[in-house]
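With one protein chain held back, the other chains of the complex are shown just where they sit.
Moving on to chain A:
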Amino acid sequence: MNHWIIAPVILPALLAPVIGFVMRHDLPLARTASVAGTVALLVIAIGLFVTAGGDPQVYYLGDWPAPFGIVLVLDRLSALMVLVTTVLALLVLVHAVATGWDARGWHFHALFQFQLMGICGAFLTGDIFNLFVFFEILLIASYGLMVHSGGRDRMRAGLQYVVINLAGSTLFLFALGVLYSVTGTLNIADLALRLQEVPADEAALVRVAAMLLMIVFALKAALFPVQFWLPGAYANAPAPVAALFAIMTKVGAYAILRIHTLVFGPGIVATDGMAGTWLLPAAIVTIAIGAVGVLGARNLLALIAFSVLGSMGTLMVAISAFSPVATTAALYYLVHSTFAAAALFLLADLVIARREAGHLGARPATLQNGLFAALFFAAAIGMAGMPPLSGFIGKLMVLDALRAPGTMAWAWSAVLFGSLMTIVGFARAGSALFWKSTAVPLDEPETAETDEAPEAPSGTDRPAGAMELAPVMATVALLVMLTTFAGPLVGYLDGTTAQIFDRSGYVTAVLGTEGET
């Protein structure tokens, strides 16, 4: 039994209370511990990613046999997701430390580590009730991060975010209750096995459970009609936290992919094809809302939040096909869109700190205007899906995979029109922020206004240092690498997809030989 499988959960779980209780008054120490912990987590994630090539590896907590105890399962999908999480976490953490976001409120680092524990646990667990528990852990940490450093609009957006997610958690519990009453198990592999033998008169209950779970995961993934929380939450969260939240929507996408291929997958009469039927229209509407929102946004963070919504729609269109080719495309696009969104949020934080406003209007150009413009251009190209960055490859793969006659017209027009509107929105925002701003003369009355208050908290006339720029640049560089090494990555993802759709392999790995059917 490979004990490293539980390390991504244990390490942040042990580190977070130590940071929270022991280092609460010593910010440099807390920063050091948090960065060191995240680097260690990244090393562990790389190790797990390398070893996860073969069959799914199972970790039996307390060494209880599979359907009775809780299991963690490391397969290629979960290893990939944990790796993406930790890479993103390290970038966001360096940004938060360099820009001083972590000093603007209490317990940033402790909450950050708890957040990582929840996300990694959600990706690794092989038990659906344990998935609920890890969802709650990542949510309760995200509530704290969401309202980090306070402020009127942020608190109100945070309250809304907490309420919608609590309602979602309640639905999750209802779904689990229904599922347990039908099958008598909560182990994901065991569920996959038992649901094949569910009598026809209980099929309705199975359908209810599948739909409830899909609503819960769609809520996390911000899919229509439960996407309303995302723009408000992301646009009002501290920008580094919003960058970290880029992986949180992917937790929902991951859960749909995992549960609705493995548990409610093909061969289960009660729910056959149901997930795809409902997901496709929802995803298409989500793309439309994201595109319209990008066009209509008057605030940089809101613009990026809506573009995240659009990218989730594109991702879910690909997932809704539930075919191997489309799933490979979806996974590639998932990795890409996570980093593209993070790059945009981190860059937006640097820009907004210097403009003193996220408003998309002409204001005097900031220092390093050209550099910010170039980075925004690159990240926006990635997000909108223009060549040469990975967004283009991702969207091309998604389009290529959706050739089924019934879906092709809808999916293609949604993805293509959505991309066009996103490009227009980003071009407009970029020109307002970086181009027209150069035409605004610097000597306006409002500079006198800032002279009256010389101790502006953000230091607007200070150029961004190397450490502040490094995370943004590294994230953009990751997009370039995703493009350059798209071939090997897609090769790995093909294997991942094969493993996702090899349900009996997963069941056998978890339950042992008796699970073979």
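Please note the rule applied: a contact is a pair of C-beta atoms (placed from the backbone, for glycine too) under 8 Å apart; a residue touches a chain by one contact, two chains touch by 3 or more; residues count from 1.
FYI, contacts and distances are computed from a predicted model.
Using the UniProt record as the reference, specify the protein name of the hidden chain from among "Multicomponent K+:H+ antiporter subunit C", "2-oxoglutarate ferredoxin oxidoreductase subunit beta", "Protein FixA" or "Electron transfer flavoprotein subunit alpha/FixB family protein".
The chain we cannot see is, by its UniProt record, "Multicomponent K+:H+ antiporter subunit C".
In the complete assembly, which of A:A52, A:L77, A:A98 or A:L176 touches the absent chain?
A:L176
Who touches the missing chain here, A:P17, A:P65 or A:G361?
For the chain that is not drawn, the touching residue is A:G361.
Among A:M23, A:V73 or A:A157, which residue is in contact with the omitted chain in the full complex?
A:A157
Which one touches the absent chain: A:L116, A:V147, A:A326 or A:L433?
A:V147
Name, in rising order, the residues on chain A that touch the hidden chain in the full complex.
129, 133, 136, 140, 143-144, 147, 150-153, 155-160, 162-163, 166-167, 169-170, 173-174, 176-178, 180-181, 184, 186, 232, 236, 298-299, 357-359, 361, 363, 446, 449
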